[in-house]
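Let me begin by handing over the structure; questions about it come next.
Complex shown without one protein chain; remaining protein chains in place.
Chains: A, B, C, D, E, F, G, H, I, J and K, in written order; residue numbering restarts at 1 for each.
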Amino acid sequence: MSTITSPLQPGDQKIVGEALQGALVDLLDLSLLAKQAHWNVIGPNFRQIHLHLDEIVTFARTHADTVAERAVALGVTPDGRASTVAGSSQVPQVEGGYLDAGKVVSAMTDILESIGRRMRERVEATAEADPPTQDILIAVTQDVEKHHWMMQAQR
Amino acid sequence: MSTITSPLQPGDQKIVGEALQGALVDLLDLSLLAKQAHWNVIGPNFRQIHLHLDEIVTFARTHADTVAERAVALGVTPDGRASTVAGSSQVPQVEGGYLDAGKVVSAMTDILESIGRRMRERVEATAEADPPTQDILIAVTQDVEKHHWMMQAQR
Amino acid sequence: MSTITSPLQPGDQKIVGEALQGALVDLLDLSLLAKQAHWNVIGPNFRQIHLHLDEIVTFARTHADTVAERAVALGVTPDGRASTVAGSSQVPQVEGGYLDAGKVVSAMTDILESIGRRMRERVEATAEADPPTQDILIAVTQDVEKHHWMMQAQR
Amino acid sequence: MSTITSPLQPGDQKIVGEALQGALVDLLDLSLLAKQAHWNVIGPNFRQIHLHLDEIVTFARTHADTVAERAVALGVTPDGRASTVAGSSQVPQVEGGYLDAGKVVSAMTDILESIGRRMRERVEATAEADPPTQDILIAVTQDVEKHHWMMQAQR
Amino acid sequence: MSTITSPLQPGDQKIVGEALQGALVDLLDLSLLAKQAHWNVIGPNFRQIHLHLDEIVTFARTHADTVAERAVALGVTPDGRASTVAGSSQVPQVEGGYLDAGKVVSAMTDILESIGRRMRERVEATAEADPPTQDILIAVTQDVEKHHWMMQAQR
Amino acid sequence: MSTITSPLQPGDQKIVGEALQGALVDLLDLSLLAKQAHWNVIGPNFRQIHLHLDEIVTFARTHADTVAERAVALGVTPDGRASTVAGSSQVPQVEGGYLDAGKVVSAMTDILESIGRRMRERVEATAEADPPTQDILIAVTQDVEKHHWMMQAQR
Amino acid sequence: MSTITSPLQPGDQKIVGEALQGALVDLLDLSLLAKQAHWNVIGPNFRQIHLHLDEIVTFARTHADTVAERAVALGVTPDGRASTVAGSSQVPQVEGGYLDAGKVVSAMTDILESIGRRMRERVEATAEADPPTQDILIAVTQDVEKHHWMMQAQR
Amino acid sequence: MSTITSPLQPGDQKIVGEALQGALVDLLDLSLLAKQAHWNVIGPNFRQIHLHLDEIVTFARTHADTVAERAVALGVTPDGRASTVAGSSQVPQVEGGYLDAGKVVSAMTDILESIGRRMRERVEATAEADPPTQDILIAVTQDVEKHHWMMQAQR
Amino acid sequence: MSTITSPLQPGDQKIVGEALQGALVDLLDLSLLAKQAHWNVIGPNFRQIHLHLDEIVTFARTHADTVAERAVALGVTPDGRASTVAGSSQVPQVEGGYLDAGKVVSAMTDILESIGRRMRERVEATAEADPPTQDILIAVTQDVEKHHWMMQAQR
Amino acid sequence: MSTITSPLQPGDQKIVGEALQGALVDLLDLSLLAKQAHWNVIGPNFRQIHLHLDEIVTFARTHADTVAERAVALGVTPDGRASTVAGSSQVPQVEGGYLDAGKVVSAMTDILESIGRRMRERVEATAEADPPTQDILIAVTQDVEKHHWMMQAQR
Amino acid sequence: MSTITSPLQPGDQKIVGEALQGALVDLLDLSLLAKQAHWNVIGPNFRQIHLHLDEIVTFARTHADTVAERAVALGVTPDGRASTVAGSSQVPQVEGGYLDAGKVVSAMTDILESIGRRMRERVEATAEADPPTQDILIAVTQDVEKHHWMMQAQR
Partner (left out) sequence: MSTITSPLQPGDQKIVGEALQGALVDLLDLSLLAKQAHWNVIGPNFRQIHLHLDEIVTFARTHADTVAERAVALGVTPDGRASTVAGSSQVPQVEGGYLDAGKVVSAMTDILESIGRRMRERVEATAEADPPTQDILIAVTQDVEKHHWMMQAQR
């Protein structure tokens, strides 16, 4: 079976590959956690949070696909299996069962803050190694920080 | 914090809740595994499999949402977090790294066969307990078995 | 004037006809009451409830049309006139004038619970008599119970 | 619970409020009666009348919403409950059961003529009191009289 | 050449396969006969019948595809060739040449009545053997009986 | 450079020109203030207010364009420059920095009440002078008063 | 053959009927003349005038249909035949053959000025007799005067 | 003022120019007559004829534009002014006032037959002189003869 | 019952009628055979052939309708019943049961070659008799030969 | 490697192949030159020419694809490589650098005149050899001559 | 009232906040000035400039929203009130009253040149401080410079 050749030197490929795999895990976990809250949220603001969470799911899924396809285009195989996400995610988790609306707002604010922080590190790490990858991670950061503001604003 | 009242009797609620939670884990894992193969597949038929896998992702995500929202409407809190999926899924997994196209076809055939078998058990289990839930699971089964055929047909 | 022949035996036709006429009255009254609340609701969550109520109106109208057309296809003439709805509806009513948002949430939760209960009885009643009718009533029940959850969740 | 302040003086508000409430009842009853005929009509022209009636339902529902929202914007609470429609409507009713196509055309011609007449009185009544309301009622009158012509033309 | 494995036991597969093949022939013949009438109808109601027949063609083609794909997903090869349809169809035929509008309405009423009757038998036959197939046949029956009413109503 | 001839007599042109220029300033300032609040609002109802404000921006911009194009069609040059808006606007302003959600609701209620009052004066002023202009101002008034109700309702 | 009853008194019907017939002839002739210029215009600004003229054709046709259907709804039969348009139109005509772009701008400015003047007389004439008709003629006037400005502006 | 050079020899240009001018007059008159009937038709089949006539208007307008633009592309100035249509049309006219549905069907059948006959002569006349023009006239003929059949079929 | 008058002389009508009836049978049989292969194809290229076959079904159905409607517009009644197709088709048939992908490609290449050959004969036969019919058959030939190339290219 | 069989005799195939290859080069060069002018045009009419040129690019690309696919369907391999276009094109070229608007209009008029002339020769050359190809070239000629008129009209 | 936490250090936040506030004022003033010219422009090229200006308004509004939302996501409150725009804008202004087309082209060229220059300074200022903000400002610069070219090109 053939493999994909990389336009990057091995050193850069390693840096960029780690940044993209880390971003993939963050985004897939974000999509799963936002859905989890979308289903289990309870409270007077139910509907606006329920709908807002689905917008987060949508951008998380779209960016996850872009990030993973960028990895494979660089000769790095992305890993988005459940066990990989569960085993390597650094995203703060939410508990099972019903979730109070206020708690969802706090948890999502923390989740987005945590992911945004790591995305900024990846933006910095890839600046020299691969500007096209950095450009993708910048777009992810813009959306993560935008929704962080919108979540935090409703506290 | 208030909770959601159930239209079902406790016994039926338990049967139906287990069926829906099981279906949710199957569908979320299917969506993650089909994406994993969508990114890592290699081979002469790359493009048609790559595109076919995204259709599977689409129906898996749509049905997962319907199944989870059905659960919460019955007073059962669905759990779709990565650790729950990784810990309780009975779906055959794919290995990491590049995946040969032929291997993807075999693996997806097995995955869809495995999920289809459990869906049929859930269709039977919910027939008496909650016909509206059974109706949702029947629709899931139709799609799972349709794509099982289409995958198997290209072996 | 000719009439429509029925594919059902008279006994089944009677059972199914009553279920469909009952469902029609429930759904038309739901559409009128949800509009009434859509216009008169007052409170901090005004906008999200105002918009949610219009989604309820939309599904109530769509299902009412399907239910009534199913009746006439079975040789049963549906009756959806205002006097029939006002005279035979078992749906809890809302008072005239401004409606506090909290009161709307409670009232709509009760209304949907009440309709959902009767729909389940109709699903059971038609199972033997006419599976195609049961299938329609199952779809109605799914939507009624879904919006019951969403209303109750914002209490 | 707060209420909505009115841009109108009490006297004008009363005139305009009555006109809008009357228009609302006319339009809701029109939407219910046109659906009733849409379902129960029988005759060689079945299909063209069946489809025409649904266009009438559509404009009746749209105008009813505009009229009711205009009322509440003026500090007047609209009442569109089934019992209010049944109890205060001046629209000629249709009988239950199958409706011969010719009879439907005659009945709908009378219904639209009756509503059109009252709408013209409301257009006149609101001319001084509230031109923005008059403008809405003029648009209703245009549609009512247009469909009155189209119904009458097929007699 | 590989074949498709079936999720059904041989006995159930045989029952369900016959029901689906029968439904396929009925639906393909319906699509051909409705087109035949669509082209050859003559009479004062030409246009509304001409357009109605195309709606019947549309649902017949859509359901035929669903039914045939369900068969192959169950390991049963569907047969929709002209000679098979001509040789095994139980649908009442229309004569060649111009068709008077009244005759078309009568013929289509009989055709839809005939197909509806067999569909009901298939709904019953598949209830135990394969609920997902029964669900598809129920949807077919709903459309067949709906258009049977609409055809019969214009007699 | 040529200019545009007016269909109005000079006296009417002056009355109508002033009404349209006043409406233009009101609408442009409304669009800027609603965007200001759209960006700076903070509070538990953040999202529904954030989205509602954008609908106000949309109608304000659309009506501003219609009003300005009506002016130029009457030989009156509209002035929508920032200094003109800042210098002549009578709309109550909002302070800089974060805006509490409750304060936004109050401020927007006052803003819309203030604009609505002036629009009604313009509707009256143009009734004789130019009915086509009055018709445009009536449509503006309908939207201003509708959103005044919706804002006030969530206090 | 039956005819359409009018909601107007004979005197008002006569006034309104003449206004609508006059508007119909103006609008149909406008649509024909704008097309004539659309095809035959020559000059450096060819393209922008060619496209602008088609927008005029579009609004002329749309308003002509509304105006004619308003007439028949009032029991007045509209006449839009070529001989009637040619025989009764008061619209300034354009000569045959190629039309210089500058000449087209002048001619269309005059044509729209001429039609606008008559529309204003009709708006006045119908104010008392039939406000719903006046409302339609006001909308026509708005479009005619808007395009008069745009044509004149490019002189 | 410049003019448009022709790709045709003078003799061919003359033949083709006459064919296109003739087709233009036929199509514009068809569009005006079909609208005249669309507004004034009365009878039990009112609605299906009313809608059918608007489809004829649509194709007549579209083809008229294509035909006229073909003429000018060949250096021939098309003439579609009302006086030209009224003065040179060979299309059978309809009388003023209400038109009985049966009479409309007969008149439109004759009108389309008459236009179709002349179009066939133009197809023949342009075959040698300009195949691209013939191709346009063939498309016109197809639509004219198709609607001739559909009109005639409802006699 | 009236019939449709033909714009053609009897001799031409006979030639053209036979060409159109032959084309209709070819296209209907093509649509049935392509669907048959769409359902039963098996092999590594399953998906691209499965999707390609549906494009063939789509153009076959669209052209069949155009061809049949052209026939009736010429006073010739088309016959598209299953027995007619089965009894008169000259299209090479496919066997029942699963179809190997390679065999499908060969069979469809032969089928399209066979139909294309007969279409060319019909294009020639109708050139003098009825150019508008020839134009339709040319469009059919273009699509048949295009898909013949695409099928053959994947051998 | 297999090749595509041709429905044409070798002599006809040669004639038609040359016509299609010539048309392909003309159309590809037209698309490149119109883009060149789209980017480099300067002058008061910049915008309308800039936009017009993109419409020319669009039709040139669409027709080029149709022409090339027709060639391959006839067993002739089309050649659209840059060196082939540059080496064999007979289209008048434009110089590099900024292009004055007036010069663009002249150049495009000449370019379209030149291509139109060759297309007419190809229409004639293919009339006997392959009517389906002629039909495609006629459609190309119609668009080329239409845009030749529109360009020339703005000189 | 809570505020939004910033992912930036205070020093970077100050630099980025000033850049974004400056960009916001530039873009809002651009949107107001382009509308001012859109309404008041007079001259032979009226239409193409009138339409071009609306595209500038559209991108100015869209970018203004993105820029302001980026600011608030970074804990900086944007200020887009009329008095702020009027008081701090550095954009060259246009005079009141009619604007000659040539003057509009010159003025808009200067306005876009002026804004483009400041945007480039902001792109440089934010490169280190916040790459995601720089990315947004780069996109603004691309559009400003593109429309600067298009305006300048029509001088």
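We take it that a residue touches a chain if its C-beta (ideal position, glycine included) is under 8 Å from a C-beta of that chain, and two chains touch if they have at least 3 such contacts.
Nothing here was measured: the structure is a model prediction, and the numbers come from that model.
J.: Which residue among J:S6, J:N40, J:T62 or J:S114 touches the omitted chain?
T.: J:N40
J.: Any idea which of J:L32, J:V123 or J:I138 touches the chain not displayed?
T.: Among J:L32, J:V123 or J:I138, only J:L32 touches the chain that is not shown.
J.: Given that one chain is not shown, which residue among I:N45, I:T109 or I:T133 touches it?
T.: I:N45
J.: In the full complex, which bits of chain J touch the chain not displayed? Write them out.
T.: With respect to the unshown chain, the touching residues of chain J are 1-4, 28-29, 32-33, 35-36, 39-40, 42-43, 61, 64-65, 68-69, 71-72, 77-87, 89, 93-94, 96-98, 100.
J.: Since one chain isn't shown, list which residues of chain B touch it in the complete complex.
T.: Where chain B meets the chain not shown: residues 41-48, 50.
J.: Given the full complex, what residues of chain K touch the hidden partner chain?
T.: Answer for chain K: residues 113, 116-117, 120, 123, 127, 134-135, 138-139, 141-142, 145-146, 148-149, 152-153, 155 touch the chain left out.
Rule of thumb we're sticking to: only the chains that are shown with their structure count from here on.
J.: Provide the C-alpha centroid distance between chain I and chain K, rounded to the nearest whole angstrom.
T.: Each chain's C-alpha centroid was found; their separation is 59 Å.
J.: Which residues does chain I have that touch at least 2 chains other than itself?
T.: 2, 4, 42-43, 69, 72, 135
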